[in-house]
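One protein chain omitted, others in place.
Presenting chain A:
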Amino acid sequence: MITDFPAAPLPLPDPAELDAELAALGGGAMIPKASRRTLFPVITKEDVFNLMLAQRQAPEKVVADFAEAYRSYVGAAYALPTASGTSSLHMALVGAGVQPGDEVIVPAFTFIATAQAVVAAHAIPVFVDIDPATYCMDPKAAAAAITDRTRALMPVHVHGLPADVPALRALADRHGIALVEDASHAHSAKVGDQVAGSLGDAAGQSLMADKNFPLGGEGGIAFFAAEESYDRARAYLEQHGIDYGMSWVAGAFGASQLKRLPYYDEIRARNAALLGEALRETGLFTPPHVPAGHVHAYNMYRTTLHPEAVGLGDIPVFAVKEAVHELLVAEGVPAREWQNTPIPCHLPFQHRDGFGNGYPFTLNPGAVRDYRPEDFPVTLGMLDSTLVLCRELRSPVEYERILRYADAFRKVARRPDAIRKLVESRDYQRPYDKAARLG
C-alpha cells in the first residue's frame, strides 16, 4: 500500500544541527516541512485482504469474532463490542450497576467523553483532581468525594498510563461501589501482568482509528468481570431500544490490526524510552512518570517543563511552556496542548442541560456543583507546565524521526535566552483563560 510510506525519508540527525540557530529565529528546522506528516493507522495489504474475506461472512460473526479475539488478548471475562468509546463507557457503567441519579466519580482531567458517558447513563459526574505525578485520578481526592449516592469510581488511564488501580480498588471495596475503567488511551497498558480493561468490575475503551489499536473508523468495546454485569448491559440495550452495534467493516479491520498490536506496542515503548532518555539530559524537560509495575501505552506523551533547571525559574511556567511550544513547533515537532481546561469547566458541565431540562442533573441536586478551575489545582498546575505529543509517537514512527524529535527538545532546552526573549515579546495567557480545547 502506498499509504505505508512517508512522502520522503528523514535523514539521520547531524550533531551540528543541535548548535545551529533555532528554526523560529531563522535557522533550519529539525524536521523539514515536507517530512512532518505522520501516517496513522498503518494499513497493509493484509488489512485489505481481511476486509475482502469478511464481506463473505455473516456480519454478526465478524463482529463477534473480533470481540472474542480482543477479549482474549485483554484477559477480561466478557466483552460487548460497540459503535464508539462513549457507548462502551456507557455500557460499562450500566453493567456495573449505575442507576439514574447515582454519582460517579471521574477525574477532572480526561477527554469529555468520560463524563458525558456518565450523563448518558442518566447519572451525575462528580469531578475530582488528579495525582501530580501520574496525572490520573487521585485516590485521596476520590475518597473525599464519596457520598451515600456514589455508585462507581471511574478512573481514566490517561494517555495510556494505568491509574492507581490497587488504591482505587481498595477504596471501592471499602465503600461497596464499583470500579469502572476508562481504558480508552490504554490499549495493552498493564499493572503487573494484567492488561487495562481487565482491572475493574467493568471497563470501556475507544477503538477509534486514532487510538493505539484502531478499528476501521469508529468503534469501542466494553469489558465486564462478571456475567451478571454483561447481561445487565445487554438487557439495558434491549429494554431501551438502543442500537450501539459495531459495523462489521470496523470489526474486520480491527481483527486484522490486532495481530500487529504487540509489534506496535514494542516500537512505541522503544521510542518513548529513547525520547525519555534525551529529555532527562536537558534539565528543562522530564518524561512521563511511570510507577513501578506499570506498563505505559503512550497513546500520548506528556512532558513536564522545569524552567528553574535552566535559569528560568523567575518566569511563570505557563509562559515558558508557551514559548517552548512555539519553538518546538517551528522545529517541526508537533507539540500541543491536549486539553487546556478542567473538563468540569467545559460548557456542557457549566450549563448542565443534559438530555434536556437539566435531566439527569435534576435527579440529584445535591451532587451538582458550580465547578471553577481553581477547584482542581493539580490539574491547573499540569496544564500550566506540560506539553504533549499525540499521534507523533504512535507506531510506526521511524527511528530517524524519534531521534530528530529528541534533538529538537535538546536544541530548544539549550536556548533559555531565546525562551526568555520570546516570553518578553508575547502576552501569553494561562491555558484555562482561553476557550476550552477538547483535544
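One rule holds for everything that comes next: contacts are C-beta pairs under 8 Å (C-beta built on N, C-alpha and C of every residue); 3 or more make two chains touch, one makes a residue touch a chain; residues count from 1.
We take it that contacts and distances are computed from a predicted model.
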{"item": "Name under which UniProt lists the unshown chain, selected from \"Molybdopterin dehydrogenase\", \"DegT/DnrJ/EryC1/StrS aminotransferase\", \"Methionine biosynthesis protein MetW\" or \"S8 family peptidase\"", "value": "\"DegT/DnrJ/EryC1/StrS aminotransferase\""}
{"item": "Touch with the omitted chain, as defined above, among A:Val74, A:Ala96, A:Val156 or A:Ala209", "value": "A:Ala209"}
{"item": "Touching the absent chain when the full complex is considered, from A:Ala76, A:Ala120 or A:Leu261", "value": "A:Ala120"}
{"item": "Identified contact with the non-displayed chain, of A:Leu51, A:Leu199, A:Ala297 or A:Ile402", "value": "A:Leu51"}
{"item": "Sole contact to the chain not displayed, among A:Tyr73, A:Tyr359 or A:Tyr399", "value": "A:Tyr359"}
{"item": "Of A:Ser35, A:Gln205 or A:Ser247, the one touching the omitted chain in the full complex", "value": "A:Ser247"}
{"item": "Absent chain, residues of chain A that touch it", "value": "1-3, 39, 41, 43, 47-48, 51-52, 55-56, 59, 83-87, 111-113, 116, 119-120, 208-210, 214-219, 239-250, 253, 341, 346-348, 351-357, 359, 435-439"}
